[in-house]
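Got a structure for you, questions after.
With one protein chain held back, the other chains of the complex are shown just where they sit.
Note that the chains are named A and B in the order they appear, and that numbering of residues resets to 1 at the start of each chain.
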Amino acid sequence: MTGAATNMRMKLPITCLILQIILIILFGTIVQYDDETDAKEWHEHLHNGSKDADNDFYYRYPSFQDVHVMIFIGFGFLMTFLQRYGFSSVGFNFLIAAFALQWATLMQGFFHGLHGGKIHIGVESMINADFCTGSVLISFGAVLGKTSPVQLLIMALFEVTLFAINEFILLTLLWAKDAGGSMTIHTFGAYFGLMVTRVLYRPNLEKSKHRNCSVYHSDLFAMIGTIYLWMFWPSFNSAITAHGDDQHRTAMNTYYSLAACTMSSYAFSSLTAHDGKLDMVHIQNAALAGGVAAGTAGEMMLTPFGSMIVGFLAGIISVLGYKYLSPILEEKLKIQDTCGVHNLHGMPGVLGAIVGAVTASLATPDVYGKGMEDVFPQIANGEFTASAQGARQAISLAVTLGMALLGGLLVGFILKLPMFGAPSDAICYEDSIYWEVSLRCLQTHIPQLPDPSYVQQVAHSHCSILYLMASLQAIFLCTGWQGEWAH
Amino acid sequence: MTGAATNMRMKLPITCLILQIILIILFGTIVQYDDETDAKEWHEHLHNGSKDADNDFYYRYPSFQDVHVMIFIGFGFLMTFLQRYGFSSVGFNFLIAAFALQWATLMQGFFHGLHGGKIHIGVESMINADFCTGSVLISFGAVLGKTSPVQLLIMALFEVTLFAINEFILLTLLWAKDAGGSMTIHTFGAYFGLMVTRVLYRPNLEKSKHRNCSVYHSDLFAMIGTIYLWMFWPSFNSAITAHGDDQHRTAMNTYYSLAACTMSSYAFSSLTAHDGKLDMVHIQNAALAGGVAAGTAGEMMLTPFGSMIVGFLAGIISVLGYKYLSPILEEKLKIQDTCGVHNLHGMPGVLGAIVGAVTASLATPDVYGKGMEDVFPQIANGEFTASAQGARQAISLAVTLGMALLGGLLVGFILKLPMFGAPSDAICYEDSIYWEVSLRCLQTHIPQLPDPSYVQQVAHSHCSILYLMASLQAIFLCTGWQGEWAH
Partner (left out) sequence: MTGAATNMRMKLPITCLILQIILIILFGTIVQYDDETDAKEWHEHLHNGSKDADNDFYYRYPSFQDVHVMIFIGFGFLMTFLQRYGFSSVGFNFLIAAFALQWATLMQGFFHGLHGGKIHIGVESMINADFCTGSVLISFGAVLGKTSPVQLLIMALFEVTLFAINEFILLTLLWAKDAGGSMTIHTFGAYFGLMVTRVLYRPNLEKSKHRNCSVYHSDLFAMIGTIYLWMFWPSFNSAITAHGDDQHRTAMNTYYSLAACTMSSYAFSSLTAHDGKLDMVHIQNAALAGGVAAGTAGEMMLTPFGSMIVGFLAGIISVLGYKYLSPILEEKLKIQDTCGVHNLHGMPGVLGAIVGAVTASLATPDVYGKGMEDVFPQIANGEFTASAQGARQAISLAVTLGMALLGGLLVGFILKLPMFGAPSDAICYEDSIYWEVSLRCLQTHIPQLPDPSYVQQVAHSHCSILYLMASLQAIFLCTGWQGEWAH
């Protein structure tokens, strides 16, 4: 079942080891503890009147852990909905995230965290590294089932780099605000991934269509991912906002945005089904759009009222996208978007960016008071007006879209190189190409085996519908024959 | 498989959209950020000497997230034990929780949080909204598998309202203490749900009996819910107690109560089985009773010793309830309690309320010192005696039982209205009524299909025992026939 092309025996180990050794060398040469993780420096601060309780660890670490769960459990299990791709969904998510967070530490540090030629790191850089990783995992969702782990690592290598550049342009050059990453994380990750999958278009993908679907339990595993993403999104959007009211407000805005989004997702999932039945795809994905859409404006004085409107709209857009837009994108634009990231991260991300721009342009001292310094420092110190801030937010969206599409185009062509071991059209969405599927115990207690490749196909997805049908046919044959026999 | 009655095409969307639009309008008119989430107000506090670290976010948000996990993962997955009802268990839990927490914010705010006609919200109101939601989900457990999502939303609408009124009577009028909600959450939710399911009694429910059971993997999914509820119960009970020793003590008391409860649950589960085998139903549920029973007294000086005794008894009561009382309730009182909420939340809740009343009546300045002001302010300032506090706790239990039973009676009759699309007796505990069950990929690679409705029944629960038996019969038939053939 595994051709020479997809054999990872050398490709994967060499890629992992080279990348990791480079990371270790770079960390050894240019990375240092920041003042809050360094024993000597922190105790200097204590000496100068700080208290241990002031250490950023206590402000940020609980949020970091929630984000961490979203990255590894949330994204990982959300993608296990495919009946035969659970190992790869969780496993490759795990691998590329473990690589991306290290690489992101370097790339983001290079652009934001240099102190005398050294990158200083602490919990905030860990959160930012996880954020950047999230962007890569969004792109992974677009190409899920159609790429080898080596391709994914190469994609992560380039995407993290471009992410850091885009983030630098937005936050440092344009002074845009995007604490929850509607633009930097979601819009960038989604359109980057969509362009990659466009370049990697597979005309004969329907050969694997029977595997590109869920079964009962795989949908339940996916719900684990969905619920964790949903629950911890308030922590995600508030993880790196300013201390105090900012973190508090951002978490609450996101909480209400998600709740409203869930209601509209269920409503439209049922409304758009001919028999009014809810579709797991919508529930697993659209109900999360409210978190994406509150990513930029969440820290602003959006109010729970505004947050609920944003979430409500995001849910509707997302369901309609899955129902009507995705098929068009696939047929007309040849974009094969496995997880529908355009509906969960793309459109809601753009919505979030627009909401952020509008909300920023409406900021007034009456509403923000002295809090303006935290949310919009440049407006507070008179460097530019609220409407100028809004304009910079809008420009940031355009820049992000450009970077994502160009970047995805470039990287897509790189990933086309045959050496990376992409699966053929007939064996996409299939774990057994890259994973040892446990049949060990088989040989031991069943002497004679049917054609192994067939058994493997069946066994490794013990809930395979194929197998279900086959068994039922057997039942009817035997029963039918019974009837014959009776006469 | 879906009759006109259960078709949600119009009912569900209209219900969700109307409710959500009403919520948005109400939030827009009467909800405001509180002093700790409002940029301007909080910076006034900072101006007056507060520090960002004093923001309640840092005292409450980690507890909030643990509670949030209990509500969405804990309750949601605990109910996935049914073999064909996993989508609905997690999915409807998700829907009604998303609605209930918004509605609860308004109802509880109306009774506790009004400031100049506006409801002020922050992390504490978010925790309280999740608490109220928990009560609705307990009632959901009693009617699980027998109600439509529309019925559940209507139930949530009324139950949240009654919850807020009952909470107001207990905490504001009676000055009772109930930080972990043994009374307000568990007793109320359980008896409310039991009365609702009594009113909705289905004489012919045994038609669906074959679906009202678990299979191997569905029990494992349920254990995810159980373990999360168990682990985070200390956070639940301590989430809104006073800062400092109170939160610390409450979490620790609950931790030991749960540990002791687990030991007695295992002991009695094995003891009450004819062959000494453990029953997953007991482990999944009874082991949690210790958290329920520590809900009221957890914040008091119960001591780990007292907590362990309470948990130990709660586990025993709960297992015995599942084993001996539930069948009686069903036969004699016609109460069809799907999840046995009476055993997990009802009786342990009452036990917790009694323990709380006794512990309160024993409170002395020797034991509490200045801490009395946090736990029993009225005793501290001499407004009334410890025994008076105990009496108020006892009265609160009676009030809660009355409110729950009357409320459940009322709401039960409302839910009987045919328009809400309840399933018929023959298709209870069945996902495929309300959910699109993925058979898409089927058609693609198996040309001829057996009777679809049968296939659907089987396929959507790929681990259906029915299907298992059928296959085995086929095997024996064929093998048997082989025997014949040999001669």
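Assume a residue touches a chain if its C-beta (ideal position, glycine included) is under 8 Å from a C-beta of that chain, and two chains touch if they have at least 3 such contacts.
The shown structure was predicted, so the numbers you read here are calculated from the model rather than taken from an experiment.
From the list B:Ile165, B:Met280 or B:Ile414, pick the residue that touches the absent chain.
B:Met280
Which listed residue, B:Thr147, B:Ser182, B:Asn212 or B:Thr359, touches the chain dropped from view?
Of the candidates B:Thr147, B:Ser182, B:Asn212 or B:Thr359, B:Asn212 is in touch with the missing chain.
Among B:Ala260, B:Leu320 or B:Leu351, which residue is in contact with the omitted chain in the full complex?
Within the whole complex, the residue contacting the unshown chain is B:Ala260.
Decide which residue listed in B:Ile30, B:Ile224 or B:Leu362 touches the omitted chain of the complex.
Looking across B:Ile30, B:Ile224 or B:Leu362, the contact with the absent chain belongs to B:Ile224.
In the complete complex, the non-displayed chain touches which residues of chain A?
Touching the missing chain: residues 2, 7-14, 16-17, 19-20, 23-24, 27-28, 31-33, 36-44, 46-47, 52-53, 55-58, 61-62, 65, 68-69, 72-73, 76-77, 80, 86-87, 90-91, 94-95, 98-99, 101-102, 121-123, 126, 149, 217, 221, 224, 433-442, 444-446, 449-450, 455, 458-463, 467, 470-471, 473-474, 477-478, 481.
Touching residues of chain B against the unshown chain: what are they?
On the chain B side, contact with the omitted chain comes from 53-54, 58-59, 62, 66, 83, 206, 209-217, 219-220, 223-224, 227-228, 230-232, 235, 243-249, 251-252, 255-256, 258-260, 262-264, 266-268, 270-271, 273-280, 283, 287, 301, 303-305, 308-309, 312, 366-372, 374-375, 463, 465-466, 468-469, 471-476, 478-479, 481-482, 485.
To be clear about the criterion, only the chains that are shown with their structure count from here on.
Could you tell me the distance, in whole angstrom, between the mean C-alpha positions of chain A and chain B?
30
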